[in-house]
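Note that one protein chain of the assembly has been removed; the remaining protein chains are unaltered in position.
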Amino acid sequence: MAEEEKQSVRETAAPWEPNVVGFLCNWCSYAGADLAGTSRIPYACNVRVIRVPCSSRVDPLMILRAFREGADGVLVSGCHPGDCHYIEGNYYARRKLIALKQLLDHVGLDPRRFRVSWVSASEGRKWAKVVETVTRDLLEAGPFHYEENGDDQGRAPGRG
Amino acid sequence: MAAEYYRLSKDKVAELFERARADYDVVAKTRDANGNLVYGRPVSFDDVAFVDEQPPMSAKAFALPQTEALVRYERENDKIRAEGPEAPTRDILIFGVNMCDATAFDIIDRVFRWDYLDDPYLGRRAQTTQFALACASIQQDCFCDRISYDEDGVDAVAYDLEGSYLIKVQTEKGRTLVERYKDLFATEDGDAESSIKAFKEKAGTAKKEPMLESAKPALEKAFEHADWEILASTCIGCGVCTYVCPTCHCFDIQDEGGSSRGRRLRVWDHCTGRTFTAMAAEQPRDRQYKRYRQRLLHKFWYYPERFGPLLCTGCGRCITHCPVKINIRELVEYFGGLKDTPPGGARHGK
Partner (left out) sequence: MATIKEELRAAVKKLFDEDRIDYFVGYVEDYGHTFPAILAKGSDLSRLTFDRKSYNNLADFLPELRGSRVGLVCKQCEVRTLNVLAAEGQIERDKLVVVGVPCPAMVDPRKLPADEAGLDDLDESYWQEKCRRCLERNTPFADVFVGERASTPTPAEGWPLLQEVEAMSAEERLAWWREQMSLCIRCYACRLACPLCYCHQCFVEDNKPQWLDKSVRPENNLHYHIIRAIHLAGRCIECQECSRVCPVGIPVDVLNNVLARDFAERFGYLAGETAEAKPALTHYERDDKEDFIL
């Protein structure tokens, strides 16, 4: 086993562990993640996987809702362009995700918090690497709070 | 209590403001990040905006915040901890509040202490003192001159009589304010009420006939008027009018959170929206013009029917900030029989 694979970020036993929500398409990325498991590739276990039929099923609403529910990062993963089980789903997904990416970057959200990857059913190793990268980046970025003072009462300045 | 009158010289205002900050959480008109007027907490006296113009958002949020946690709960093992609504830690002084905002509190109070005593609201009200500054000139959309409501219930009002302010104190809270900084106020010997009357004549805020109260009998017969549909169908149902209104007070109750931690919230809601009361069944008013009509008639018919005054102080915000400039005063006059021509000239055509 290659040296880098044994060195999972998990083993560094960080005092805080990032919560990552992963939306994985059923046909490629989910199978890829499965392969990583059956091949016993060690990698960080921070991604909570939600299986979806296709990456184009992922509505930006779900991504934002995941943040609202406490995710520190969100990962969307699907088939490589050209390999979609539904032929063109991920092409549509790509445009949608480009748009979301533009907006999140614009409003100053840390780019490390929203990631997209193409992982095929045979890419168990790539999946493990993607998760390692995402987790390592989030360990650096720290927990996600949009509001400076956390749980407020929705009191906007000057509104009592 | 009977009204009392004082004088406050202009060069004492800054001192009053600074000293009051030791005893109160002082709120005043100031500018936000975009340079727009808000009732906020000025960093220093220099940040206080002394203008007649009203901030888009009225001062009602200090008694009825847009989002308010009525209960917060948290579960640890088998124990559930619940905390009631949070009261402000300090008394609030709204310094230089517009009269149309100040009088609104007294109007909403009647609803919140009517059959059920709404403790969070009434608690905040008891902690709030209004120190109003009467407008020196009436603005384009304002119509407080057409509504009988006057200084009723306002703790203290300042009239800018060029050299100094004439202060009219009407409540115990207002008296406490003056008592606390007694050395800054002089007693007023002249005929204060005539000075106030002259001030209002000059400002254009003195009452003018016909008062809008007189529209009620005709409004009661105008529910089915054929022109509602065409005149109110440009309403887009945004509810800006209700959110900026100092007297609109509808709210919704929402639960947020889960089984281990969460909050029960009161959040503003509005009758002009298509999801109003949708949680119970559905919005009973199926067309937008009916929703707009509800807002108008609640203010000029249903509320006065039960409580007396109009549910409107004539601030004109709902005209200024309405995206389609629907004019509530014009519509009350038209449907209330005070005027023959419909605003904008639209008629139903059937």
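Residue numbering begins at 1 within each chain, and the chains themselves are lettered A and B in the order written.
What we mean here is this: a residue touches a chain if its C-beta (ideal position, glycine included) is under 8 Å from a C-beta of that chain, and two chains touch if they have at least 3 such contacts.
All of these numbers come straight from a predicted model, not from anything done at the bench.
Visitor: Based on the whole complex, identify which of B:G96, B:P120, B:G174 or B:G239 touches the chain you can't see.
Guide: B:G239
Visitor: Which residue, B:A192, B:L265 or B:L310, contacts the hidden chain when the whole complex is considered?
Guide: Reading the full complex, the residue touching the unseen chain is B:L265.
Visitor: On chain A, what residues meet the omitted chain?
Guide: Looking at chain A, the ones touching the missing chain are residues 60-61, 64-65, 68, 81-82, 88, 91-92, 94-111, 115-118, 130, 133, 146-148, 152-154, 156-157.
Visitor: Residues on chain B that touch the omitted chain in the whole complex?
Guide: Spelled out for chain B, the touching residues are 32-34, 36, 56-57, 66-67, 140-141, 230, 233-234, 236-240, 243-244, 252, 254, 256, 263, 265, 267-268, 273-275, 278-279, 288, 319, 321, 323-327, 330, 341-350.
Everything below uses one rule, namely that only the chains that are shown with their structure count from here on.
Visitor: Between chain A and chain B, what is the gap in Å from one C-alpha centre to the other?
Guide: Chain centres of chain A and chain B, defined by C-alpha means, are spaced 47 Å apart.
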